[in-house]
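The structure that follows is given in the form of structure tokens.
Every protein chain except one is present and positioned as in the full complex.
The letters A, B and C name the chains in turn, as written, and every chain counts its residues from 1.
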């Protein structure tokens, strides 16, 4: 099914851009439907609401699926390179928003798939035209990506530490405390403690166990400094290199992004 | 009602300034009344005290409202530009401190409004003449304001993450654990866990749920590095610009300590 | 009671210095007694031990008090300027270590005062001759001291925030949840939540309360970046200014502590 060139252009302008009035209205409607669909998934999980409004929810689901399905179809038809769109990040997100309920209609036992529709929220970025926001988040993601190896090492270290500490706690506390039933449970407890979450569903009862737990807590309290140090050092470097220009006259670097003249030799940058 | 010029000036000096002896005494009295009124709101909420001293509290409320009302009236009358004062930050705060109890007297069922009177605490800043304090907090607020977009992105990301993780946990744990009653509750649990608060009112019981919860905890433990990195990088930059020198030619600030030439106009600093 | 000059000098060398062999032995003995006295205070609070070894504890307390008392007397007598020592930091600590038990002997109902003896632990610094450690901690304390005003503002802001959020939570949750008995209790809960401690002794039960609690948690998770940013920025500046020397030839700053030549003009610093 191929649309005439002119119509395709018009649909493209409305759906993909938001400069025109129709495009803006379309975006606002779409956002409403996205939030509605997320809300729906949440409310359906509450027994009370499901019992009272189950029928309404079902109808709303059908409507949302039709709207999202139509939108997906129109996007595929109006875009110049459909394959590129369909394999793009947003293309997959858009499909994922339709698929679960279609599958549910065909295979009713797969209702839990509806949860995936939440990913639609990511499209809010596009709606608000948060171009500059995305730019900022790109700088942040690049910084995080640049320090990923240090973070992996840190996570590996934390995991190893919790395995060892959890196992030791099992040896210490296992006999006297019926909550420390096994080493995996003790490791779970060590993670809860080291990350300073501290549910309290499992907590030491013996004096030695409490002393050992105290050591883990203080360790966790100090270790949190490591990821913070990694990320902060990267962010500061990112800030600096963001604005780092080289003077064409004295070849010195380190100029701010708002600098007009070289701060060392005074020539125009 | 217009006061004679001389009287208005005298009242203005007492109420708005604290150079004179009368002004200082007025400030100290006012601070006492502010703290008393906040304390009163708190104590009224304790059933035990309300039963025993309900009458006293009522009388004190009337006295405080009269004092604050009089003060507000005098401020409005003595200030050269009443409209400007009334629409200023402190002007609104001062009105808010009087209004709730007046409304309560008229509509007794709106007692909870009295809580708003707590905002009066903000005026302590003025009383202590914390000019330099305010300056420092301005630098901090400017830094935070400058990184607001990064913080928004971070908060949006955290929210999205907890929605997705909470929904996944509902699928994992929902059947076996009666505490994970619905997706909203699971999202609430995910926020409690990711932020390392960890009440323990809801906690996983299945092995898979505990493993998944461990992942969320370690994630939360690592993610906290992001806002810290954002704010720290801004604070360090703020420190730099604080110590900045002013160009004698274009009067612009924000030069590095090692700068020789003004980065804006190129003249020697 | 004045000691002969020679004896006084000898006692001074043993008690205040640790270069001589006798001085070292004295220091080790003293450290043992300090740790013993702290341990004693702790063990006395455990009912089980108090019942079993109450008599032993009493005797040990008398011995420790005599030892500490003698030591204090000798310090006062051997030091050239007794008044200066007695009003110094360590002088007060030393007195405080003796006084509580003496008061207990006279007024048995003041037993809880013995807890103050824990301050004796501070003397461990002197015993280990942690001169360089103290130096490092001085740099840290100076940094913290330099950012004290920012930290005060932050703490004031946190306090104000918890008062306001706690009061709002009382309005939201107060009716349905019997744990939110009063505004002070709600403020306590808000502090427990905002600081990410999360005991779980009080936790929201209504949907609105849980949503509001989520906001507070995410707020607390983000706000922790502020003190971290303040302190980190100061520490980085302290590191830099620690090593900050000025070149005598080009008057530029920012040289590392290990630099021999100016990094800008190459002359010897």
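The criterion applied here is as follows: contacts are C-beta pairs under 8 Å (C-beta built on N, C-alpha and C of every residue); 3 or more make two chains touch, one makes a residue touch a chain.
This structure is a prediction, so every number in the text was calculated from the model and none was measured.
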- Message: Under the definition given at the start, what are the shown partners of the omitted chain?
- Response: A, B, C
- Missing-chain contact, candidates A:29, A:107 or A:221, resolves to A:221
- In the whole complex, of A:15, A:79, A:97 or A:230, the residue touching the missing chain would be A:230
- Note on the structure: Contacting the left-out chain: of B:61, B:196 or B:214, that is B:196
- Had the left-out chain been drawn, it would touch chain B at residues 196-200, 228, 232, 258
- Touching the hidden chain in the full complex, which residues of chain A are there? Just list them. 149-150, 152-154, 157, 160, 163-164, 167-168, 170-171, 174, 181-184, 186-187, 193, 196-200, 203, 207, 210-211, 213-214, 217-218, 220-222, 224-226, 228-230, 232-233, 236-237, 252-254
- Item | Positions on chain C contacted by the hidden chain, ascending | 38, 41-42, 45-47, 112, 115, 118-119, 121-122, 132-133, 136-137, 140, 143-144, 151, 154-155, 158-159, 184-185, 187-188, 191-192, 194-201, 220, 224, 227-228, 230-232, 234-236, 238-239, 254-256, 258-268
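Everything that follows uses one rule, which is that only the chains that are shown with their structure count from here on.
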- Chain contact topology (line, ring, star, complete or other): complete
- If you line up contacts by residue number, which pair in B-C or A-C shares over half of them with A-B? Let me know. B-C
- Taking all protein C-alpha atoms shown, work out their mean, then name the chain whose own C-alpha mean is nearest to it. B
- Touching at least 2 other chains, the residues of chain B are 154, 184, 187, 196-200, 220, 224, 228, 230, 232, 236, 258
